[in-house]
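Note that one protein chain is taken out, while the other chains of the complex remain in position.
Moving on, here comes chain A:
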Amino acid sequence: MKKSFVLLLICMIMLTACGSNSNTKNNAEAGTTGAEKAKEITIWAWDPAFNIAALEVAKAKYAAANPDVKINIVEYAQSDIIQKLNTGLNSGTTKGLPNVVLIEDYRAQGFLQSYKDSFYDLSSSIKGADFADYKSGPTSLDGKQYGVPFDSGVTGLYVRTDYLEQAGYKLADLQDIDWKEYIEIGKKIKEKTGKALITLDPNDLGLIRTMIQSAGSWYLSEDGQTPDIASNVALKEAFEIYKEMMEADVANVHADWSQFVAALNSGDVASVPTGNWISPSITAEASQSGKWGIAPYPTLPGNDKSVHASNLGGSSWYVMNVDGKETAADFMATTFGSDSEMYQTLLTDIGVIGTFKAAASGEAYSQASEFFGGQKIVSDFAAWTEQIPSVNYGVHTYAIEDILIVEMQNYLNGKDIDKVLGDAQAQAESQIK
């Protein structure tokens, strides 16, 4: 009686124990990663041949000294980066944002002014004065250095010397020309070779921008806030040149980057007036070695202020104010912020012309380029860099450009130039304010 009761009890205990046991669950692992120095940083950039390649060099350099830090380089199209940044910053969360991001100089102020707190002040890590002077405008705010200036956007007129010669010109003839003379040459080339002079994207007014910057002018007046369109003489001239180019039928059209590069590499166009960052894409087509030369940028005809130098694009690195910022800042400061030797590598291997002043004294900067017919292109670019008129890009460059793109079409379709610029001014003022 007693025994069977005890047995029953034991069985019950055992069964309940077994039953309840199956309900035990593994506890989810708690989150890790403390506040110590992060071991992993993420960097966003575009253009594998240029920016990404430069990053890889920096990564290798940094990894040698800091083997425990993992650097993830993520490639996105520039538009994706802008979109992701806007989305992330707007939503106020730092989740999903990288540690370092590449931002084009035109857009930099837009981000810095809107989301100042989301960027990490690098004043203690790097000195703005170590870089080309015109870079300090986009990369700093309120006296604080936020960006690590990267590539120079100094422009040049890349020309096919073989086509020039066929049309009866030499590279020397292009040393001091204005855009009207450029179009005339283009007509000749088209006549002799059937090749277009230039290739243009109707949605990108980069050419206009370089033209007006060469004259020290911008879409915005010097305060960086007020649209300066209707009364902008340089802009008006640039529009007229653009239309003249179209009417002279010397322009090829492309719609995206690959088509642009394809046009250069296939030999469809005779010249490209653009930033020096195009060099790697041009030299990528080895069969054209020796057939290219770089002339100073043409000036706006009849504009005294216009010089043979301008800027297009160019971008800088920004450290985001997220976990791991110290590591990211350290990475940036020890590579792009101070390593002039690395800039030599970047130049020789990739063709990156940096804006780090100390690097300009390196021997790679004075070497002649075989691809460009023995021209010392880097020192040429360096000389032109010094002449670039400094302008305030402000925060609305692309907002205004979007308006101008539409108005440009109207202008090409026959609308009066003053009306075009006046309408654009009105639209810009209403949009910006």
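Here, a residue touches a chain if its C-beta (ideal position, glycine included) is under 8 Å from a C-beta of that chain, and two chains touch if they have at least 3 such contacts; residues count from 1.
In the analysis below, contacts and distances are computed from a predicted model.
Missing from the rendering is one chain, named in UniProt as "HAMP domain-containing protein" (options: "Xanthine dehydrogenase family protein subunit M", "HAMP domain-containing protein", "FtsX-like permease family protein" or "Nitrite reductase [NAD(P)H]"). Interface note: of A:V148, A:V250 or A:I350, the residue touching the hidden chain in the full complex is A:V250. Of the candidate positions A:N86, A:Q259 or A:N392, contact with the hidden chain is made by A:Q259. Take chain A: the residues that touch the chain left off the picture are 2-3, 6-7, 10-11, 13-15, 17-19, 21-22, 24-26, 48, 75-77, 80, 196, 200-203, 245-259, 262, 405, 409, 412-413.
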